[in-house]
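Heads up, this is only part of the complex; the chains shown haven't been moved.
Note that the chains are named A, B and C in the order they appear, and that numbering of residues resets to 1 at the start of each chain.
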Amino acid sequence: MNRTEWPITGCEQPLDRDGFGEKCAVVGVFGHPEAANLAYLSLYAMQHRGQEGSGIVSAHEGILLSHRGLGLVADVFPEHIIRQLKGSAAIGHNRYSTSGQTLLKNTQPFVVEYGRGGLAVAHNGNLVNALELREQLEASGSIFQSNVDTEVIIHLMANAKGDRTIDRVCAALARVRGAYSLVFLTPRELLAARDPYGFRPLVLGRIKDAWIVASETCALDLIGATYEREIEPGEVLCISASGLESLHPFPRQPRAACVFEYVYFARPDSKVFGRNVYEVRKELGRQLAREQPADADIVIPVPDSGVPAALGYAEESGLPFEMGLIRNHYVGRTFTEPRDSIRHFGVKVKLNAQADVLRGKRVVIVDDSIVRGTTSKKIVQMVRQAGATAVHMRISSPPTIASCFYGVDTPTTEELVASRLPVEEICRFITADSLGYLSEAGLYAFLRGQRGGFCDACFTGRYPVPVTDLGRKNQLWLFEVAEV
Amino acid sequence: MNRTEWPITGCEQPLDRDGFGEKCAVVGVFGHPEAANLAYLSLYAMQHRGQEGSGIVSAHEGILLSHRGLGLVADVFPEHIIRQLKGSAAIGHNRYSTSGQTLLKNTQPFVVEYGRGGLAVAHNGNLVNALELREQLEASGSIFQSNVDTEVIIHLMANAKGDRTIDRVCAALARVRGAYSLVFLTPRELLAARDPYGFRPLVLGRIKDAWIVASETCALDLIGATYEREIEPGEVLCISASGLESLHPFPRQPRAACVFEYVYFARPDSKVFGRNVYEVRKELGRQLAREQPADADIVIPVPDSGVPAALGYAEESGLPFEMGLIRNHYVGRTFTEPRDSIRHFGVKVKLNAQADVLRGKRVVIVDDSIVRGTTSKKIVQMVRQAGATAVHMRISSPPTIASCFYGVDTPTTEELVASRLPVEEICRFITADSLGYLSEAGLYAFLRGQRGGFCDACFTGRYPVPVTDLGRKNQLWLFEVAEV
Amino acid sequence: MNRTEWPITGCEQPLDRDGFGEKCAVVGVFGHPEAANLAYLSLYAMQHRGQEGSGIVSAHEGILLSHRGLGLVADVFPEHIIRQLKGSAAIGHNRYSTSGQTLLKNTQPFVVEYGRGGLAVAHNGNLVNALELREQLEASGSIFQSNVDTEVIIHLMANAKGDRTIDRVCAALARVRGAYSLVFLTPRELLAARDPYGFRPLVLGRIKDAWIVASETCALDLIGATYEREIEPGEVLCISASGLESLHPFPRQPRAACVFEYVYFARPDSKVFGRNVYEVRKELGRQLAREQPADADIVIPVPDSGVPAALGYAEESGLPFEMGLIRNHYVGRTFTEPRDSIRHFGVKVKLNAQADVLRGKRVVIVDDSIVRGTTSKKIVQMVRQAGATAVHMRISSPPTIASCFYGVDTPTTEELVASRLPVEEICRFITADSLGYLSEAGLYAFLRGQRGGFCDACFTGRYPVPVTDLGRKNQLWLFEVAEV
């Protein structure tokens, strides 16, 4: 084992899959007798944002009670555990699944004792000056237990002035830069904060007298909470027995909401940045049909994420929509890749092309994005083998040409096929008869109606916040030998 | 704990869900150096037919090697286990998931030592005279280790005359009645058998020089095998180094293929009883639109099983198809029902109704069947709460009025809402504005083109094979205390 | 993996340790509201007879409830499991720990359904004609699930005539030969049986109105039961609501109680074959001192089993007794042998020689037996390295020259050092200054006072019951791939 260099991020992970990674989910509940239970259900509804591990911390009679574990929410929290997480306030976190080292200690919420009691934090996002801050903190005597950037925030809070937690949160966040949607829990308060650019989503809901903060509205739907509003970019919110206190302590910045939440990340039934995701995706499909028509017989999605855009494409183009690829929904984290002679199943264990549907047809395949191109190539080949006479690939977003530094697990820029090849060569690489991407203008044709702008660095390479840590190495000094 | 009475079946289970249960899956491989690996992949592709547990037995140098476990295929078979299952022949089984007692010892394949070596058996189906036969066998000194009907078949084989395994299989099956698709493994042979009525599916495929037998063709697709033909009703097939030997030892019977495989059980991308399931479901949806039109704005499926029929309905009716209900695909076996004050989530943990799609719309919901009616009621209410102004429920099969005795997990006849209430009262019970079922004639309008007939006892109460054991109690004398 | 040949025995195991293996323990309880709890405590007290796995079966309202698991009694039976094992009768079994394949399915009690209900059996011993009987049974249609000889007994019972369980037990046992101490449980009766030679111990005790049958009296001591008597050789005892029924259905045989129970197996605080084991061992030590004196300064035992004999030796010889070897009592099943450069710890992980006690001393080491000689050699070397100027090994039993076929795990005769070498060469092999064994006459000087004789085949090669299966191979047709 050589000394490892590691990206420092709230949900850091190795990058070895052909796709953009989901990000973490956070949730906070205040003022409900079954706070941990609501947090559990919310995490369950947001399982798509992270499957590596989960944690919940509740506040009960001045003490923070915590439980964290690796695996899916429903496995980490059997009933007898939830029952022990007493109290009327709680926060929770889903961690994104990685194929690298999976450690319990990296599972959030982070829980520490500082100054006058317990503090728990859960983070979705990625700081771009965490290493710089860390060097400063270590030089002045701070000890770190992990290389997760969330720990930097806690140290900044511990070193901040001010008696009130919200003041310390504001002081700490004033020094960090990057993307963060955060929830904090103390024995008496729930706090939520969103960076001034509003990269990652965070919404506020209500269920009877209780407040709930969550990454996506699908969490509110499951527990029957009503949607109140977004936590605003740059807002720091403190919920306590005295009510809500909202501060905007940072200089105002142009909004830079992650447009990829619409393209791929969020659950289609969530409202994100004020809009229903399914509707946006369908509209992107319609726009794609207008920009990139195809002489074809049927439109098929790459399920599940491609379904809404394909419906939109079919609707606009007048071509019939078919489920030409069937997804095996039992694909889990533990699938054993078979041995040599019959290996390289790749996408085949997830998708099966239906010959009876595709045979003799000119097919439009609608997908949300192309990352390395290897998966798209396999899908095109599967569809052709199933008898399609022509395969036209249509992508409901512009080419992805640059890595994300704001909390999304992406390959390096070099690994992104669209950063290296023009569209016609990508088309050849994936062996399609034609390939069409949605234009940047098309992406925003429908979205611009919204207040504020978007971060589309992955499509444009224009980064709203410069990455201070870029030259720094996040050296890993500690390594836990795998427990299994 | 009182003395328990239990239905005796190849995949017996308690009946406490609102739905018809999936059935088991079987697979057999002969003549491939990675037989267990192919069996593993096949079971993985057929995970939808059973999630309680899985097992694989391989034949290697005269010995049968077995591994069985509770849970999903990918969890039961980590790579180091598959590597130990050496040999060029193997059989496997997926057991249907139950919410009752889940026991390793009930996981198949059944493996025993009899007479001249090892024998393994895996069974999909249900015998209707197993208790009668068992009484006879016990009276003559046979010892039983389970109350699974598959064990009856093994005892009949052990007591049969004949040196060849195929002769003993024929002799044993001559005495049983009911539904069975079986695979057998000895150190030298793979055998497959299907009852004379052909209730349950079973197909033969080929991959290079190797043979594969499986419940559904989606297994063949995943491993790249070609579909050869169905194992015929009443056929007993023996595959060995000498080649294939096929016998039809039983009196010919009218075919009675389970029509519910088309309606709900099979994977849409499988070819079952000679036809692509997706195409059949879509056609049932089209026919449903013709028989039961609705004055509505959109058509939405109950995902995932209702999608093809809803696509057909939308196509035929000209109404737009929308994903108005979004399914959480992370719903697993272990979901913890929350405690009192916020309980009764039921279908809500699986499905979320999209207000932005449904608001102000007159909605057609397409589902495959109504069992107890409680789930349908919740779905109708969800859709209405999301803002639909009218809710028209359309079912792509006739009313289910009778229990199945041929290997499907169904409620008792009394629990089936359609056995007690006329359609208009069911409509009122589920609080829909209108309810329309597919007619029996409509069900067969498209299917009758096929050779042979179907078992539709669940729709008609007409049972092709009388149930001998009906008055008998399957008393459970042994009970393993749960291991968790 | 080649076809494996395996010794068929009630507690079969591979033979790869330098020592005679402990044997299994059985227990039965009838007439106590906490029968399973008493069985649990009894198994706990008899843990020294088997550490591989344990099982308990209770009878409750006509059903047999069972739980079995691998590992120590206290781990297999957490409280919530014991609580589920309801009923006023129960039997239990400890299985001897092996370093080979450890399978749940080989854990006893064996539970089957036969004829008119459930039957559970637990066995301590080994049949010598099990393979012969098995061939006959398989030829007439019996199916076997294991290669444990206990299963033969159940099949013989199933094929026997007679309505009463006791009659079937008698009929079955009339056909088997070898060593057995058995307990049976039906929903209404507890039965106990001991072979006509009385090889293995089995005692009857009483606690209030309840009866208890156990391998050793230390089980009675723990639960506060009084010792009533031995189950007699050749006795078949049935305990039911009607009281005790005792039969002696077999021809009387000369008693052949295993003398090695006194030498090594039994717990020192047990009464076995009517005598306190500690007292016997101490007397063997005294006799050894008379027969094999040594010119030495101190006497030290090989703990724990050698302590009583060493105390006797010290007492008789007048030499001081010292704990010159200290045992690490945390040695368990799972100790990881270290890697190459520092390996071959062997006995050192269990025993440490005390230099401060041994330095400059002429030492008598008292042990109970020498099997392969390798352990004794290491102990002699340890003691010498610790500074002893002379090492005299004294063994409190005669040389072990022959394998056991009556339920003890022994090396093959060829592996027994005393079968190959005369005493003086063994002395040289173990590098001792002198070596003295107890004589056969000395062994019995004290024991002969008892009624009946002993089996000492391991010391003499005189086998009381000829081994019918000797030429037969116990071929293993089925093999479960390890679950861990």
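Observations
Here, contacts are C-beta pairs under 8 Å (C-beta built on N, C-alpha and C of every residue); 3 or more make two chains touch, one makes a residue touch a chain.
All values reported here derive from a predicted model rather than from experimental measurement.
Number of identical chains making up the complete complex in this structure, 3 of which are shown: 4.
Following the convention adopted for this analysis, only the chains that are shown with their structure count from here on.
If the chains shown are joined wherever they touch, the resulting network is a simple chain of contacts running from one end to the other without closing.
Of all the chains, the one whose CA centre sits at the greatest distance from that of chain B is C.
Superposing the C-alpha atoms of chain B onto those of chain C requires a rotation of 180 degrees, given to the nearest 5. Closest to the middle of the protein, by Cα centroid, lies chain B. Each chain gets a centre from the mean of its Cα atoms; for chain A and chain B, those two points are 36 Å apart.
Between chain B and chain C the centroid-to-centroid distance comes to 49 Å (mean Cα coordinates, whole Å). Rounded to a whole number, the gap between the C-alpha centres of chain A and chain C is 60 angstrom. Residues of chain B found to touch two or more other chains are absent. Per the touch definition, chain A reaches chain B in the complex via residues 33-34, 37-38, 40-41, 44-45, 47-48, 51, 72-75, 77-79, 82-83, 218, 221-224, 267-269, 271, 276, 278-279, 304, 307-308, 311, 315, 320-323, 326, 328-330, 332, 334-339, 341-342, 345, 348-349, 352, 354, 356-357. Of all residues in chain C, only 1-4, 60-67, 69, 81, 84-86, 104, 111-118, 138-139, 141-145, 147, 154-155, 158-159, 187, 476-483 touch chain B in the complex they form.
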